[in-house]
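For this depiction, one protein chain was excluded, whereas all remaining protein chains were kept in their positions.
We call the chains A and B, going by the order they appear; numbering starts again at 1 in every chain.
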Amino acid sequence: MTTLLEARNLSRVFGSGPKANVALDHFSLTVDANASSFIAIAGESGSGKTTLARLLLGFDRPTSGEVLYRGRDMWKMPSRDWWQFRHEVQAIFQDPFEVFNPFYKVDHVLSVPISKFRLARSKADARSQIENALLAVGLRPEETLGRYPHQLSGGQRQRLTVARALLLQPRLIIADEPVSMVDASLRATILESLRKLHTDFGISFLYITHDLPTAYQICSNIIVLYRGSVAEVGDVDLVIKTPRHPYSQLLISSIPEPDVETRWDDDETLPSRSDVTLAPTRGCRFADRCPAVMPMCRETIPPLYHVDEKRAAACFLYRDLPVLLPTGEATPEAVV
Amino acid sequence: MTDEVLQIRDLRVYYHTPSGPVKAVDGIDFSLMRGERFGLVGESGSGKSTTAWAIMRMIKPPGVIESGTIRLGDTQLSRLSQPELRNVRLSEIAMVPQGAMNSLNPVMRVGDQILDGIRTHRNGSASRDLTERLKDLLSMVGLPPHVMNLYPHELSGGMKQRVCIAIAISLQPKVVIADEPTSALDVVVQRQIMQTLSNIQRRLGAAILLVGHDMGLMAKFVDRIGVMYGGKLVEVGSVRDIFLEPKHPYTQLLISSLPSLDAKGVLRGIPGTPPSLLTPPPGCVFHPRCPHVMPRCSIEVPDPRMAGAERWVACHLYT
Partner (left out) sequence: MAATSIGSPALAEPRPGRTRAQAIGAYCRRNPTLVVGLVLVLALLAIGLIGPVFVDVNNAVPTSTIPDQPPSSDLPLGSDDQGRDMLAVLVAGVPLTLRVGFIAGSVGLLIGIILGFLSGYQGGVVDTIVRMVVDTLLTVPGLLVLIIIANSIKGVIDINLMALVVASLAWMHPTRTIRAQVLSFRERAYVHMAKLSGMNGIEIIVRELIPNLLPYLAATFVGAVAGAVLASIGLEALGLGPQNEPTIGMTIYWSISFNALLRGLWWWWVPPIVIIVCLFTGLFMISAGLDEIANPRRRRAA
């Protein structure tokens, strides 16, 4: 079985009836076990990206669809398989403070997985593994170990969580906004250390973010989520430089690039405001904000059309092109 | 000098903790011109938010404005008493603080919250006039009039932030300070909010002091930038000068660490850690992380020097 983790028609709905919130709508994704990939899952708040992370990590149960670990349905696996799953799939979270139990020194977060996954033969071995992991992310053991979380800076704590991930040598790391709460000067350092983990150790990454520039810099493929559905998916250069879905276009054009030559034109008329209503829609979820909306958009959900060799967009503007896969499913592997 | 609406000279704000004074702002000078957009940019711990609160004279103990002057037009804000300051706030100088949209009163309609400030400053305005004024304010920030009867939880994040902006401009102040006004908002909504701010600015002729850490946002929106680090202003200049020709090593490193959407490359951070404000490094506060450090840097604090028209840098490379 060469698929490590697979989301198959995954949906998560909160509440029911007219006020139901479809956080994720028939989402599919495959992460290969043998080839390592660095995929960005990009979206704004309400896009479903955090819900997706929780479902993939087994912190929440899907309303419909499955999450398959090495071919087995996650929620029907025996506990032996859960143990292996936890070893192979790790996470880095957004808040560098909350991930540490304030009662314990920061060593706790490193020593617990070592003992649970039996990664060391002796205490000395554990200690040296921890020290090597810290050095690999640019931290000094004598300055970090033995301290309480509040005694370290946000950047140090986040680097520590990266060191923890390195220690476990997982096959896949799901990084949920790993640098959004970290200072700009440290962001690059931490992201580079993630990239190093990918190139040196072959660890696959799912980089969940709303920050497209960083996603562009370190990922090879990108999935753009909008209100629980995939808007566009494919090679990151294509999607970012020449977005085809109207939402991707709106998103990318709104990003303030540090470029003083093109300033924000005050007289520019922006598309009509997006004060998003959560009313469930029948057709495309972007229809009420889309400048190119057509009647059919409100009737049916557009499938992903194979717009380029390495990219697909879910928009009826491309209805003359071949459909990638049945409605809603997207696999970057198939595209790439 | 008549074009200067706000003048800060040698401002120092220290927090007196049991371990000693934390020098959050340690001697900064800058001016804000009428109708100008000035961006005060820095990372966490740089002192930019403290500066904003100090200008509003709303520093809470154990913080104290140790020294320095804050002049708004002809008034020395630093010398006014609290009752006098209450007259000045909102009517002359207003602030949209960080996280304002989450601080709206949840049990009060937003229309009433906007009018709250007006009522306090001008007692006895006829209610019909007030309703007209309210509709006018709402349209200035791009909200339909019916919003005045809604409660905060019925509004989206972007709409709530617009309400906070409406509160800030309700008395047509000369200066509006916005502290990270869009940090919790989506990139698309951010763009719309910034456009709202610039529309307002044009209509009111007010100056805007934008405090934040997003250099991209600064590049698009402000006219001049002040870069803060470790409680000090390390560089001030026009936005073009700062981005195209950064002089201070920290500014240079900061700009080169920004990920671009143009080409892929190696992401460069700034090695080292932010300085302790309790025991700042001797001499230049940036010297432990500076790639161009010289022996002088650890001994002598660099004064800001002119380095071109309307350009100041505090670095020994230029003295």
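Structural remarks
As a convention for this text, a residue touches a chain if its C-beta (ideal position, glycine included) is under 8 Å from a C-beta of that chain, and two chains touch if they have at least 3 such contacts.
None of these values were measured; they are calculated from a predicted model.
Remark: the omitted chain is touched by one listed residue; of A:38, A:69 or A:100 this is A:100.
Only one residue from A:57, A:297 or A:312 touches the chain missing from this view: A:57. Annotation: of A:20, A:35, A:112 or A:321, A:112 touches the absent chain (contact as defined above). Seen from chain A, the chain kept out of the figure touches residues 57-59, 83, 86-87, 90-91, 93, 95-104, 109, 112-113, 116-117, 147-148, 150-154, 181-182.
Going forward, only the chains that are shown with their structure count from here on.
Centre-to-centre, using mean CA coordinates, chain A is 32 Å away from chain B. Partner chain A is touched in their complex by these residues of chain B: 43-44, 142, 155-156, 158-159, 186-192, 194-195, 198-199, 202, 213-221, 239-240, 243-244, 253-255, 257-261, 264-271, 273-274.
Residue ranges of chain A in contact with chain B, taken from their complex: 44-45, 153-156, 183-192, 195, 210-214, 216-218, 240-241, 250-252, 254-260, 263-264, 266, 268, 270, 273-276.
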